[in-house]
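Dumping the structure here so I can ask a few things about it.
The complex appears here minus one protein chain, its other protein chains still in place.
Right after this comes chain A.
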Amino acid sequence: MNQTNDAALAAAEAYNREFLVFSLGDEEYAVDILKVQEIRGYENVTRIANAPDFIKGVTNLRGVIVPIVDLRIKFHLDKVEYGGQTVVIVVNVEDRVVGIVVDGVSDVMTLSPDQIKPAPEFGVTLSSDFLSGLGSLEDRMLVIVDIDKLLTSDEMELVDRVAE
């Protein structure tokens, strides 16, 4: 009996995932915490010519050149300001390091599987392909971003597709 209980507990724990919650304007988003490498301020970004506007440029992260993407521009938010609160979440995606600019980071949440609802089919700016679901937390709704898919997608123009 004990063994079964333990196994069930372990399974439940395995399904409970932790997410880093960040804000873009008034909306709350979440990414898998395991993808996050660090959080730092927005500074010293070198512009890259002829790149899409949401690619702010590259920065030096302890000797590594890291591209910085502003998700607010990508998601067509009205207000894009850079101030003391602006932070960069540095994520690790498919052996690449990318920084994403967000308005703020609030907290780390643990969500159980039943708190994650499938994302509805919608979205012109943010295709539901790039969402792992919607997290419901009492009166809050978290948009859970599949950061792997999003950042390696063609429309982010971050990755060279095998060019002919």
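One rule holds in what follows: a residue touches a chain if its C-beta (ideal position, glycine included) is under 8 Å from a C-beta of that chain, and two chains touch if they have at least 3 such contacts; residues count from 1.
We take it that contacts and distances are computed from a predicted model.
Missing chain, UniProt name from the options "Urease accessory protein UreG", "Peptide ABC transporter permease", "Ribose transport system ATP-binding protein" or "Chemotaxis protein CheA": "Chemotaxis protein CheA". Residues of chain A in touch with the missing chain: 44, 46-51, 57-60, 62-67, 96-98, 157-160.
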